[in-house]
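To start, the structure itself, in structure tokens.
Only one protein chain is missing; all other protein chains are in place.
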Amino acid sequence: MTSPSSDTGAGILRLHPDGTASRGSRILGIVVLVSVVVFLYVALVASAPDKSLDAQGQLVRIMYLHVPSAIACYTAFFVTAVASGMYLWKRTMGWDALAASSAEIGVLFVALTLLTGSIWGHTTWGTWWEWDPRLTSTALMFVLYLGYLALRRAVLDPTSRAKQSAILGIIAFVNVPIVHYSVDWWRSLHQTATVASLDPQIDGLRLFALMFGMVVAMLLYVWLMMHRFRLAFAEAALEAKGLDLALAERRAEARADGGTVPPSVKTEGAS
Amino acid sequence: MGVVLAEASAWTYVTASYAITIGLLGGYSAWVIQKGRKVGKQLPPEDRKWSS
Partner (left out) sequence: MADLAAESMLRDAAMVVGKDLRLEWRSRVTLSQILPFALLVLILFAFALDPDRRILEEATPGLFWLAVLFSMLLAIQRAYAVETTDGVIDALRLSDLDPAGIFLGKAAGIGLHLLVLEVVLFIGVTVLYGATPHGGLLVVVTMLLATAGLAAAGSLYGVLAAGLRVRDTLLPILMLPVVAPVLIAGTEAFSAAYANSSGDGWKWCGLLAAFSVLYLAIGIFAFEPLLEES
């Protein structure tokens, strides 16, 4: 812990010199790991299967994954919307990196929400999909944010990309409640027989498992954000440096050739 | 016997869910860490403001 060049810690706190880790993220990472282990124990072993009237038996354990994933994804997209707003206000690239990272992690959690929801549904409904209102809205949200990520890939200029994604990041989040409301209303009209709800009525250790799952999901989200944000930041810095380097080289070439140095030309966006 | 079979298939689904979740999250985490190191290597240390 007292090495001269860089204080990279010792033992479990030893950080990779090139990586995006820091003391804080390492400690958080250890906390996350421990929490995950505890969670798995509580979710899979300690808590008893659901033996209530509309019993789901062991299947309620899937809920301990599904609900926390949903919480995490909504949080992620909310953060994207706020960070997008902050970018439009402050115009610093850090906010853009935050928005983008959160969206990416959010999409991951949505995918998990859909997968666990579908698996749970298959056991109860007998099919891999029923047009359950929450799952349907979630599916739309998934595509919505895939679109956000697609837009980011399509725009080359960093400032332009940041501005356009920021606007989209806010509008996309505004759409979420609209979509939810419409789909809910729509399904409430067409619900045929009682479709077993994705909201388990549970208590005791099972409720604790669910709640703890949410806590673990949020901790994991934060840890992933720390690394993903730093990665995005580093990539942006690299991009800027690479651009500066290329321009400097070009000017050096021009001078060496004895010709005139061309004025700085902003790289064209995709068009 | 039927109950045991039902329980067995339920556990398959539970296991599948947990495996997929851990797999996706673990895989993504690994990717972010790896990519972070790769990019960090190309960046001079003063640009990495987080390693104390």
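The chains carry the letters A and B, assigned in the order they are written, with residues numbered from 1 in each.
The working rule: a residue touches a chain if its C-beta (ideal position, glycine included) is under 8 Å from a C-beta of that chain, and two chains touch if they have at least 3 such contacts.
In this text the structure is predicted, and so the values were computed from the model without any measurement.
**Student:** List the shown chains that the missing chain touches in the full complex.
**Tutor:** Visible chains that the missing one touches: A.
**Student:** Looking beyond the chains shown, say which of A:183, A:210 or A:234 touches the absent one.
**Tutor:** A:183
**Student:** Quick one: say which of A:83, A:168 or A:202 touches the chain that got left out.
**Tutor:** That would be A:168, which touches the missing chain.
**Student:** On chain A, what residues meet the omitted chain?
**Tutor:** 88, 140-141, 143-144, 146-147, 150-151, 154-155, 160, 163-164, 167-168, 171, 174-175, 178-179, 181-183, 185-186, 189, 269-271
The working rule: only the chains that are shown with their structure count from here on.
**Student:** What is the distance in Å between the mean C-alpha positions of chain A and chain B?
**Tutor:** Using C-alpha averages as centres, the distance is 13 Å.
**Student:** Report the residues of chain B in contact with chain A in the complex, numbered from low to high.
**Tutor:** Against chain A, the touching part of chain B is residues 6-7, 9-11, 13-14, 16-18, 20-21, 24-25, 28-29, 32-33, 35-43, 45, 47-48, 50-52.
**Student:** Which of the residues in chain A come into contact with chain B in the complex?
**Tutor:** Residues in contact with chain B: 6-8, 15-23, 25, 40, 44, 57-59, 61-62, 65, 69, 105, 108, 111-112, 115-116, 119-120, 122-123, 220, 224, 227-228, 230-231, 234-235, 237-238, 241.
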